[in-house]
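Structure provided below as structure tokens; questions to follow.
A single protein chain has been omitted from the complex, and every remaining protein chain is retained in its original position.
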Amino acid sequence: MKALVYHGPGKRAWEDKPRPTLQDANDAIVRITTTTICGTDLHILKGDLPLVTDGRILGHEGIGVIEQIGTGVTKFHVGDKVIISCITACLKCDFCRKQMYSHCRHGGWILGYTIDGTQAEYARVPQADGSLYNLPAGSDEEAMVMLTDILPTGFECGVLNAHVKPGDTVAIVGAGPVGLAVLLTSQFYSPGAVFMIDLDDKRLAVAKTFGATNLINSADGHAADHVMKLTGGAGVDVAIEAVGIPATFAICQAIIAAGGRIANVGVHGKPVELHMEKLWDRNISLTTRLVDTVTIPMLLKIVQSGKLQPSKLVTHRFAISDIMKAYDTFGNAAKEDALKVVLTTGGPRS
Amino acid sequence: MKALVYHGPGKRAWEDKPRPTLQDANDAIVRITTTTICGTDLHILKGDLPLVTDGRILGHEGIGVIEQIGTGVTKFHVGDKVIISCITACLKCDFCRKQMYSHCRHGGWILGYTIDGTQAEYARVPQADGSLYNLPAGSDEEAMVMLTDILPTGFECGVLNAHVKPGDTVAIVGAGPVGLAVLLTSQFYSPGAVFMIDLDDKRLAVAKTFGATNLINSADGHAADHVMKLTGGAGVDVAIEAVGIPATFAICQAIIAAGGRIANVGVHGKPVELHMEKLWDRNISLTTRLVDTVTIPMLLKIVQSGKLQPSKLVTHRFAISDIMKAYDTFGNAAKEDALKVVLTTGGPRS
Amino acid sequence: MKALVYHGPGKRAWEDKPRPTLQDANDAIVRITTTTICGTDLHILKGDLPLVTDGRILGHEGIGVIEQIGTGVTKFHVGDKVIISCITACLKCDFCRKQMYSHCRHGGWILGYTIDGTQAEYARVPQADGSLYNLPAGSDEEAMVMLTDILPTGFECGVLNAHVKPGDTVAIVGAGPVGLAVLLTSQFYSPGAVFMIDLDDKRLAVAKTFGATNLINSADGHAADHVMKLTGGAGVDVAIEAVGIPATFAICQAIIAAGGRIANVGVHGKPVELHMEKLWDRNISLTTRLVDTVTIPMLLKIVQSGKLQPSKLVTHRFAISDIMKAYDTFGNAAKEDALKVVLTTGGPRS
Partner (left out) sequence: MKALVYHGPGKRAWEDKPRPTLQDANDAIVRITTTTICGTDLHILKGDLPLVTDGRILGHEGIGVIEQIGTGVTKFHVGDKVIISCITACLKCDFCRKQMYSHCRHGGWILGYTIDGTQAEYARVPQADGSLYNLPAGSDEEAMVMLTDILPTGFECGVLNAHVKPGDTVAIVGAGPVGLAVLLTSQFYSPGAVFMIDLDDKRLAVAKTFGATNLINSADGHAADHVMKLTGGAGVDVAIEAVGIPATFAICQAIIAAGGRIANVGVHGKPVELHMEKLWDRNISLTTRLVDTVTIPMLLKIVQSGKLQPSKLVTHRFAISDIMKAYDTFGNAAKEDALKVVLTTGGPRS
């Protein structure tokens, strides 16, 4: 079969690889029909994640059809159309029992990371009963592939951890795809105002169409001042970090109201300075989280109710055989005005 | 009357001051019968809190008898024996309505800070209806004065914010009076193990008698290693910082389990380094809080049930007229084996 | 002044009464500009609430301008435009401290019940600091008067108590004004489906325009069967009772899913049969509540954000001097297609 293979920093190829086979009783082999590229895949290609070795098939998001299942798989059958969570969950370990699938002792994030992934014609999904979800009949696959990672990430790490409440004033720092996923899912709770903070006016304009009430371009270095002015000096109830660098984390600290909640979504590569000398008496909370994807069933219901349109995030569509080009586009997201690119075996949707 | 007056860094005196008078309809004038000295008072004396000006009467904890009330006070009467919260609460502002009395727009921590305090024969308590609590008949005053600040601080900022649950493994960093207050109140929730971490073996020994299950002297610089060994590499469910310096904050970060909760109780004077590069995917929470004293009614009930003996914290007793000596003792806590010192108008209890 | 006065079962008059005067330092005298009639007022007129005595001015909802304040009132000034909560809260008692204003020891529901109310040109509001809210400048009074009772009732007793979550399947039994208030406010949490159950097709049609996804006319006595069919036999996550009789309470029990939550909003006059033989092992919760109006500040923010249009509930508008006619209309709500009637001193809005 064909697959997108990592060959060390900066090197990737769409090339032949052996079709995956069952290795464990709980495995499923899925024929991929839709997949996408994650910002994390770009990090891998930069060489930032040393656990990814030469020869690894990338991709941890996907939808497909079950071709084969191990004897231990009880919830799914050959022929089922399934959503593949980016997080593999055994359901049995102590972390899974606490709904912390991200830290599953036999899974967590492994697809396209420590084992081969979903940017291929076929993928092996371990712990299939815990890692797959039935695709509702008649679903739009490109919408539903957003439920495999980006939407639960924004929702769980951002919105749920920050306990967004009706009427809250929310600031989201970072209007990339993940920040926009936070924006979309924050609206499940009817915040009173959502401030979107980014360097890129085009992304901010997108945020406006997604429901942001105020746009703040942080290029002038005064984002925090703008927020404080907008809130009459009080700061925001909720600040969500969706970038992963010290500067954006600093904005969150500077704008959080007494009693507020900072939720970190961004992937950080270095320590940040935490101003405990200012925050110790401010009654705030700060949370971190790797997505557990425990909310996929809830998100499915919301999509089906029409209250969430995940395909809003999709700007580019490719045939999976054009994935090398899709990576080019996604890798130049700013220039290409790209949010999420979707790859399908049936070729681009018209 | 006599009062303990601050005269700039390092300078204090027990001297004559005019008796306080009603300044607002919601004031009460309380004749102090019991008071104590807080670690914060020592900070003030070091000059760390520039809002405290020369001439200020110190003290934000106390018990006494109401001598006079303003016309707006409806819950209390002259002659009532009352507990004075360290936090003044108007009950009417937005923060008070959210039970965040610490940030009351007409109060918060002001006693012995921006207005005269309780280390005196008489004190004026503003917002009396929100800031006083009836002392149950027959109460032990020296036990109950611990409910004015230190016990709610340990309980609210530490135990409640960290959501200590039955069976949890809890680490408390700092075995000073506040850390010990955390220890005492953590036991309301039946943790499975409580590790106490401090540099001072004598304080650790006290912690043992207060219910700590494991003692760790951090003098060797390897406290975190010890904790990780004790937990089989998993870390603790709850880490509570009760010192307020970067080194102890660092221990909390190093020992927190995936899914764990760090609660900060210590007063910090400078920024700390937060290892987001390690914590971003660990599903942890970190909280800060200035005590709201909203749990005083709950603590009162627990003391009355006999499940909490606050007087365990009291090591030294003085007549209030000996407060200069009491400060000396408390200021040399390590050498004097002092935890809390209690001052009474009736003189030292035998 | 003129006021709507109760004179025993079935008897009411718009007649002269003395203008109210300050009786307590915490009172405010409010010149009423907008008021409304509540279903409870009709109950009073039927003689169902024996605590209401001959001569009582009715009404517990209103907006107006402060004419006079007692010396204890600190948050408001003469001339302030205010929203009058139907619940009077001293903010100081143990219940108020727990945000249970409905059970305030010096208030609760008293306006137009045990003391004179708001269907008058002037009203005395006790505990003004806890019972009034500033009307935001430029607000639509007829929308905002919905925040004095009906919207917090639907929201607090129904939506909050039932913990409506995104994607939930919700059934609301009763499409009268209160049931519709539940419907409007349930949408703050993005339920997946909202079933509206009522005997009256016209009210159901209104519910449709307010966001109900499924309408069930219970006239055939098979409402529960319809719900079970719609949910594939699973039942609903949330059932909200908004009528107050055994039959509608029975529907809630019959349709609740395992793990579901029943929230009672209706005012009940007699016991109901609770099928514990069926429910004991179903992991359900059932809640009751008298509105606390603690969410008025949150609701104000949501109205200001444009996410809630309370005036949807208003079908009829009268000058307050026509309140006798307004009662006739509201008392024949079904025939008149009336939801809420609004009375203003300025006369009907064009």
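Letters A, B and C name the chains as they come in the text, with residue numbers starting at 1 for each one.
Operating definition for what follows: a residue touches a chain if its C-beta (ideal position, glycine included) is under 8 Å from a C-beta of that chain, and two chains touch if they have at least 3 such contacts.
This one's a predicted model, so the numbers in the text were calculated from it and none came from an experiment.
Q: Among C:Ser102, C:Gln127 or C:Thr329, which residue is in touch with the absent chain?
A: Only one of C:Ser102, C:Gln127 or C:Thr329 touches the chain omitted from view, namely C:Ser102.
Q: From the list C:Met1, C:Ala254 or C:Val267, pick the residue that touches the absent chain.
A: Answer from the full complex: C:Val267 touches the omitted chain.
Q: Given the contact definition stated above, which residue among B:Gly8, B:Gly192 or B:Gly269 touches the chain not shown here?
A: Residue touching the absent chain, from the options given: B:Gly192.
Q: Touching the missing chain, which residues of subunit A?
A: 25-26, 71-72, 74-75, 90-92, 94, 96-97, 99, 129-130, 294, 297
Q: Mind pulling the subunit B residues that touch the left-out chain?
A: Counting only subunit B, the missing chain is touched by 165-167, 187-193, 213, 297-302, 304-305, 307.
Q: Would you write out the residues of subunit C that touch the absent chain, in ascending order?
A: 95, 98, 100, 102-103, 161, 244, 249, 258-259, 264, 266-277, 279-290, 292
Going forward, only the chains that are shown with their structure count from here on.
Q: Centroid from C-alpha atoms only, then distance subunit B to subunit C, rounded to Å. What do you get?
A: The answer is 43 Å.
Q: How many angstrom between the C-alpha centroids of subunit C and subunit A?
A: Computed from C-alpha means, the inter-chain centre distance equals 41 Å.
Q: Going through subunit C residue by residue, note those that touch at least 2 other chains and give them in order.
A: Correct list: 297.
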